[in-house]
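Okay, here's the structure, questions in a sec.
In this view, the complex is presented without one of its protein chains, the others remaining in place.
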Amino acid sequence: MERPGRFLLRLLGLAAFLILVLMVLSFLLLKLGAAPSVVLLGGPNPLPEEQARLVADYGLDRPVVVQFIRYLIRVVSFDFGRSWLTAEPVLTELLSRVPATLELMLYGLLAGALIGVPVGVAAAFARGGAEDRAARGAAILGEAMPPFLLCLVLLLVLFRWLDLSPAPTGRLSVVLTPPPVVTGSVFVDAVLMQDGIAARSALGHLILPVLSLALLVGASLTLLVRSAVLAQLQTAHLAYARAQGMSREMLTGIVLWGATPAILSGLTAQTATLIGTTALVEFVFAWGGVGQYGLDAMAKADFAGVQGFILLSGLFALLVHGFHGLLRRLVGLRIRRA
Amino acid sequence: MTARAMRLLRGLQDRGLGVAFGLLVLAGFAAALMMRPVVWPQGLAFEDAQRLLAFPSLRQPMGTDANGRDVLARVIDGARYAFMVPLAALVVGIGLGAPVGLAAGLRGGSLDLLLRRLLQGVGLVPPMLLAMALVSAMGPSLWHVVVAIGLLQAVGFARAMRDHVRAMHDSGFIEGAAAIGSPVLRTVMMHLLPNTLARIAGEIPRQAAWALGTLAAMGFVGIATATSGTEWGSMIREGTEYLLAGQWWAALFPGLALLLFGAALHTLAASLDERLLLRGPPGSGNSAGGRG
Partner (left out) sequence: MLLDVQDLRVERVADGAPALAGVSFRVVKGRILGLVGEHGAGKSLTASAILGLLRPAARVVGGRALFEGQDLLRMSDADLTRLRGARIGFVVQSGHATLDPSTRVGAQLIRAMSIHRPIVKAEAAWRAETIMSSMGIPEPRQRMREWPHELTPSTVQRVVVALALINEPQLLIADEPTAGLNITTQMQILDLLHLELRRRRIGGVIITRDLGVVAQYCDDVAVMFAGQVVEQGPVAQVFARPAHPFTRTLIAIMPDRLATGGGRAYGGPLPESGGGCPYRPRCDQAAERCATAPPLVGAGVHAARCHFARIGAA
C-alpha cells in the first residue's frame, strides 16, 4: 500500500482536475446558450448600464479563453456572480439554502435505508419466493415512479383527502415566524427555542417530503441490497460458516457484514445523484433548498444561478465520492482482497 | 410428469411474464396512439366550455382539464413524446458514446486516461440536472431536449463501451485475433459488438425509462416549454394546482401513464438482464441511470 502522504497528494490532484472539469462544464453551459450571455446573466431586458457592467465584469467582448480564465478566477475567489432575479450574490443564496437540502436528504436517506435494507435482505433470503417477487415488483415501481408524481399523490391523499398533512408551503406554515437560525434545521431550531407550535408545524411539514424521498431511496436500495446479499449467500465461506455450526442470526450478521462494501458503493452512487431527486421534491413542496433554487433558475433562465447550482452539485458529489474512497481505505484492511 | 410440467410452467412464467408485460403495455400505448386520430379525430382540440374540469364520466373517461379538453385523448397523444424522445436520445447517446468509448478502449494510453477523467468529472453532476441545465441554456425546443438527454447518455455508453473493450483487450482477445491475421475492425464487428450488445441489452430499456423520466421532469418544472402540448410532464404541471384543490384527474392520469410506461420499460430491462446476463457480480449498470 502506498504511503498515505503520496496517496493524499494523488487524491487532491485528481480532485483538482475534476473540479476544473466541473468549472469548464458550468462555463460552457453559459456559452452554449442560445441567448447571448448578457441576457442569460442579466435577465430578459437588461438596461444599457447593466449590460455594460456585465460586459466589463465578465469580459464578454474578449475571446472565450480569456472569459474562462476570468470565470475561473471569480469562482476560486468565491464569486459566483449575481442572480438577476433577486440581485443577490448567488453564493450567498446557495449557502443559505444548503441546510434545508441537507436536512431533507439526511432524513430521506436514513428513512430510505430503514425501508430498503430490511426489505432487500428479506427478499434475498426469500429467494424466488413470493416475498422476493413482491419486493422486486415494488422496487421496479419505485424506480419507474417520477419523484414529483409521488409527491403529488401523497399530497392528494394525505393533505387534500385525509387532512393529515399541511399544505406544501416549505418548511414551516406561512403564518408562523421561523425560529432564529442555529443549526439550519427549522425543526431542530424550534425545539431548541422551545417553540412548541413552530416545532410541531416544522415536523408536520417534514413528513411528506421525507416520506417521498424515503420511498424512492428505499426502492433503489432494495434492489441493491438484495443483489449484494444474494452474492454473499453464495460464497464458499458462508457455507463453511454453516458447517461450523453458526446460528441463523450469526450467519445473517456475517452475510450483512460481507455485503456492506457493495451496499456502501451503491449508496454512494445514490447519494451523489440524490440532489436531483431531492431537487424535484423540494420543487413540489417549495422547500427552500438549493434544489428548488437551481430548478427555478433553470426555468427562468437565470444563468448565474444555474452555473452556481451545477457547480455545487458536482462538488457535493465529489465530496461524497471522496468520503467513500477514504472510508474504503480506512476499512480496507478488513475487507478482503480478491 | 405433472409436477415437472408445473415446474417448467412456473419457470417460464417467471421469465416470460416480465417481457410479456413490458411489451404488451408498450404495444398498447402504440396502438392507442395510432388509432386515436382514426377513431376520434376531434378529441384533441375540442374544448368543451360547458364542462371545465369535469370529473371522469362515461363520455370523458379521464375527465376534462381546465380548458375543457378531454384528458384521455391528450394522454394518449402524449405517448408520442414517450416513444420519440427516448428513442431519439438513445440514437444520439449510442451514436456518440459508443465510437468514443471504442476508440478510447482500443487506443488505451493517455487518450484513454484523459477520457476517463473527463467522463468522471462530467459524471459528478447528477445527469438529470445537467440535462435540464443544458436545455435551459440551449432553448426549450424538443430537439434540444433530445440532444441534451442523448449527450448525458453518451457519457454512460462511452464508459460502458470503453470498459468492455478494455476488458477484451486486456484478456488478449484482440491481440490474439490480430496475431492470426484478423483485422482489428473485423474482430470488433463480428465478436465485440454482439458481445457488448448482449450485455447492454437490458440497459437500453432502462436508459429509455430514464430519458422518459428526465423529459417529464423538464416538462414538470417548466424548462421544456416547447413540448407543453400533450407531453405528460407538462400536463402534470398544468394540473397541479387543481390537484391540490382536489380535482386530481387532469394531473394524475398523465402521471399514471408515465408510471405505467416506465414500469413496462423497467420490467423489460429486468427480464432481459435475467435472461442474458449470467449470474455474475451485481451492478453492471452504469451510465446516466439512477435517481438524478
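Going by the order they are written in, the chains are A and B; count residues from 1 in each one.
In this section, a residue touches a chain if its C-beta (ideal position, glycine included) is under 8 Å from a C-beta of that chain, and two chains touch if they have at least 3 such contacts.
Here the structure is a predicted model, which is why all the values come from computation and not from measurement.
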| item | value |
| --- | --- |
| Residue of A:Leu176, A:Ala241 or A:Ala286 touching the missing chain in the full complex | A:Ala241 |
| Touching the absent chain when the full complex is considered, from A:Phe78, A:Trp161 or A:Trp257 | A:Trp257 |
| Where the unshown chain meets subunit A, residue by residue | 127, 236-237, 239-248, 250, 254, 257-258, 333-338 |
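By definition in this document, only the chains that are shown with their structure count from here on.
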| item | value |
| --- | --- |
| Euclidean distance of C-alpha centroids - subunit A vs subunit B, Å | 22 |
| Interfacial residue positions of subunit A with respect to subunit B in the complex | 14, 17-18, 20-22, 25, 29-30, 32-35, 40, 136, 140-141, 143-149, 152-153, 155-156, 159-161, 167-168, 216-217, 220, 224, 227-228, 230-231, 262, 265-266, 269-270, 272-277, 279-280, 283, 294-295, 298-299, 301, 303, 306, 309-310, 313-315, 317-318, 321 |
| Subunit A-facing residues of subunit B, complex | 117-118, 120-122, 124-130, 132-139, 209, 213, 216-217, 220-223, 233, 236, 240, 243-246, 248, 251-252, 255, 258-259, 262-263, 265-267, 270, 281-283, 290-292 |
